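Notes follow once the structure below has been shown.
Yeah, one chain of the complex is gone here, protein chain that is, but the others are all in their spots.
Order as written gives the chain letters A, B and C; numbering starts at 1 within each chain.
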Amino acid sequence: MIKIENLSINLAEFSLKDISLSIARGEYFALLGPTGAGKTVLLEAMVGLVPVESGKILVDGRDVSDLAPEKRGIGIVYQDSCLFPHMTVLENIRYGLHFKKIDGNETKNRLNRLLNQLELNQLTKRMTINLSGGELQRVALARALMVNPAVLLLDEPLSALDPNFRGEIQSLLHKLHQDTDTTFLMVTHDFNEVLSLAGRAAVMNHGSIEQVGDVSEIFQKPRSSFVADFVGMKNIFPVNYQGTSARLGNIELELGRNGKDSEGYLAIRPEDIVISKEKLSSSIRNSFKGIVLKILKQGFHYEITLKAGGIIFTALVTKSALFELGLKEGKPAYLSFKATAIHTF
Amino acid sequence: MIKIENLSINLAEFSLKDISLSIARGEYFALLGPTGAGKTVLLEAMVGLVPVESGKILVDGRDVSDLAPEKRGIGIVYQDSCLFPHMTVLENIRYGLHFKKIDGNETKNRLNRLLNQLELNQLTKRMTINLSGGELQRVALARALMVNPAVLLLDEPLSALDPNFRGEIQSLLHKLHQDTDTTFLMVTHDFNEVLSLAGRAAVMNHGSIEQVGDVSEIFQKPRSSFVADFVGMKNIFPVNYQGTSARLGNIELELGRNGKDSEGYLAIRPEDIVISKEKLSSSIRNSFKGIVLKILKQGFHYEITLKAGGIIFTALVTKSALFELGLKEGKPAYLSFKATAIHTF
Amino acid sequence: MAFILVPLIRMMTAPSFEGLKGAAKDRDVIKAIWLSIYTAGLASLIAFLFGTPFAYLLARKNFPGKKLVESIVDLPIVIPHPVVGIAILGVVGKNCWFGKILYEMGIRMMGSVAGIVTVLTFVGMPFYINTVKNGFESISPRLENVSRSLGASLISTFFRITFPLAGRSILVGIIMCCARCISEFGAVVIVAYHPMIAPVLIYERFEAYGLKYSQPVAVLLVLICLILFLFLRILSMPKKKKI
Partner (left out) sequence: MAFILVPLIRMMTAPSFEGLKGAAKDRDVIKAIWLSIYTAGLASLIAFLFGTPFAYLLARKNFPGKKLVESIVDLPIVIPHPVVGIAILGVVGKNCWFGKILYEMGIRMMGSVAGIVTVLTFVGMPFYINTVKNGFESISPRLENVSRSLGASLISTFFRITFPLAGRSILVGIIMCCARCISEFGAVVIVAYHPMIAPVLIYERFEAYGLKYSQPVAVLLVLICLILFLFLRILSMPKKKKI
């Protein structure tokens, strides 16, 4: 378990303001945010490399804010793996044992388990210079887990890897996390990694935390326009709320609940917008006629830009839907979305 | 148009073997491959920074293999944008005009068009040190397109950007490419970019080209196990062919066509495998009963590992399909795929 | 720290203000210091003219034997100073063909300004070349690649991109070279005891009149060195920003 209470840090280039965060034992937590948001500074403060100005860091209930890095029980894996180049793979993995009194049998078991899980049995005698990116990162993981830290910090552990190695290390991370009671805290840029691995997440911006919560909550219910923008919520509009409805350009949206104050923002994920040729008669409360402005291929999907009531919406559809509906630029189409798909903030 | 004929290069660290490639005028072409495949060396050979050992490079039919870089009409945009730090944004963009005789009016029009398209009007007087990553890359694009090159090489143009800027620059690239007749050749790691932007692509490995073709062809019909592996084709199996069927473990697959020689490989994309509770009665030729081994969250999808006839298959399903079918680890399920979804090589 | 500072501070504060004023008015002292600056400046100019293209070559091109060439460039740093003087005398002396040619052209090295400048260029050149080479290396070759892909020739690229960006390094290199030249004594004293550069004058005073009488001149010379050095530090300070 790691708990951060009102942490503030002032460096020349960065500062963290009043960070509070609580991560349960054994959780897999993701820390998101744009470059320069302060994610790395926060990690370094946890490890003990950056002096804390005010606030506390607690590991398993023990205040470690003033302890030396080696006494905190927090491990770290960097994106560039940082293996010790003058040691073999095995020496790297066993490095932490020089400084910890651990029972010999336990050590042996853990070493064997890690070597097996991370498929490092063939590599133990190699020097690190001869390893591939994926191998380097596997050794770094084994080295960090060998001392059984309470918390393991992962600083973009997959970003330096070729995309075809990423999947492999990603499933390893998943497996390793399930097999230990170590708390994992991962900084990443890749939403796919977050969605695949993490249970909860926090989004940082300008040295403070914008939102903490379940991963699905962050992606589906962003609480600020920054988070919405950051997680790729494309349809964000300023609106005037009136009771359970909201006025947006020429159209009136049904919220199915009371809106915020009189003014605010609302957001709809492109995936949540249904496109059709005829007006849908269903439980969907909001359905509007519009014109298709643009059709753009986006990976395996198509991004459709529509204009309805003076407002430009973005929707995401599959290829088959595109053809079945015969969507064409300049042609009319209906767009519909459930009241529950509208996020207000 | 750019055409490469039997190009070979020998450097101390890298070598390219007998590369041939033809890219039509105005095409958007993507060059894929793992780190160290020789993509960057190939780009540098085109620009003229690496001496060619044998073979030719033709730009619009003109042999440029022995020309100095400045005479080839090939522009380049690097991932780190490489703006000249001692010049303003406008001076950077206009830099190429010092060396080219272009009609004043044409210059003016092109400059205005680029400034508008790339939304750089507000930035012209700024020094490059004060720009954000996305702005830097927009200036680099404007600078390269200002001299209207026959070919523009893009060396991972989006990889240094924050994910939320990537989409923006990606749509700009799409727009810019449509508005000029310049041939775009992009090196990238990101399949999403390839699928969104490029029409055709090539996959490189160990200094040679493994496959060239339409993007959809490369992803759906990889011609070698390397390409299949690289583009993420998960189900790749060695098989024995017998006429129009193939023997794979304990199961017999219907190909609907004659297989290769007696032995070979086949591949099936995880998205092409349909999972069901009952055997499907439909036009699908191959349907087998198996057991669900593992269910892994993969972004917005779920990756299902099944075992059927001693063979382990991977399938990708949506969350709703997972719940509707009530898939659970250890429970039986049917997996089916069309004969046309089987790729043989 | 203290080990370096104490002797210097002690020396700077030892001579009385009167003594300093006296030294500053002494025509011999002024002449010697001026000659030191003048010859060091000339040597730096020569280093700039010939060293810049050479440094660029070393920074950008890989060729077989490059390590050897770099080693040769560094040689003057490790050769004992009097040996440098002796080596140069060996070439320009009258019993070498090269010395004979010079003699017939009316150029005399032994005991002349030309001789001093030659010696100083010899000892200062490596400092210039290494500094400027590092400067060129810190400029991404991609900037030059982009410039060429935009239509600029190799020479245009050098003058429009590389040279302006390396400006600070070149200035630092010149100052480094200058500082090294002003501090040189052992090599010059062999080739040219007269005309007297400042370090030789200080040595002569020390030998002839003792510590006390050499100190004021030493302080004056150190002040000049410190000013040069301050320049160097100020210039190299804001270099931290990435190019």
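Heads up, the rule we're going with is that a residue touches a chain if its C-beta (ideal position, glycine included) is under 8 Å from a C-beta of that chain, and two chains touch if they have at least 3 such contacts.
All values derive from a computational prediction rather than experimental measurement.
Student: Could you tell me which of the visible chains the hidden chain touches?
Tutor: Computed over the complete complex, the missing chain touches A, C.
Student: Out of A:I4, A:L21 or A:V47, which residue would touch the omitted chain in the full complex?
Tutor: Among A:I4, A:L21 or A:V47, only A:V47 touches the chain that is not shown.
Student: Out of A:F14, A:Y95, A:F237 or A:Y265, which residue would touch the omitted chain in the full complex?
Tutor: A:Y95
Student: What residue numbers in chain C mark contact with the hidden partner chain?
Tutor: Touching the chain left out of view, chain C contributes residues 1, 3-8, 10-11, 14, 54, 67, 69, 71-83, 86-91, 93, 96, 98, 121-122, 125, 179-180, 182-186, 189-190, 198-199, 202-203, 206, 211, 214-215, 218, 221-222, 225-226, 228-229, 233, 237.
Student: Give me the chain A residues in contact with the hidden chain, please.
Tutor: Residues 44, 47-49, 68-70, 72, 74-76, 78, 80, 82, 84-86, 95-96, 98-100, 129, 143-144, 147, 149 of chain A touch the chain absent from view.
We take it that only the chains that are shown with their structure count from here on.
Student: If you check the contacts of chain A and chain B, which chains show up for both?
Tutor: none
Student: Compute the distance, rounded to whole Å, between the mean C-alpha positions of chain A and chain C.
Tutor: Between these chains, centre-to-centre, one finds 57 Å.
Student: Hunt down the residues of chain A that sit against at least two other chains at once, touch-wise.
Tutor: In chain A, no residue touches at least two other chains, as defined above.
Student: List, in ascending order, every residue of chain C touching at least 2 other chains.
Tutor: none
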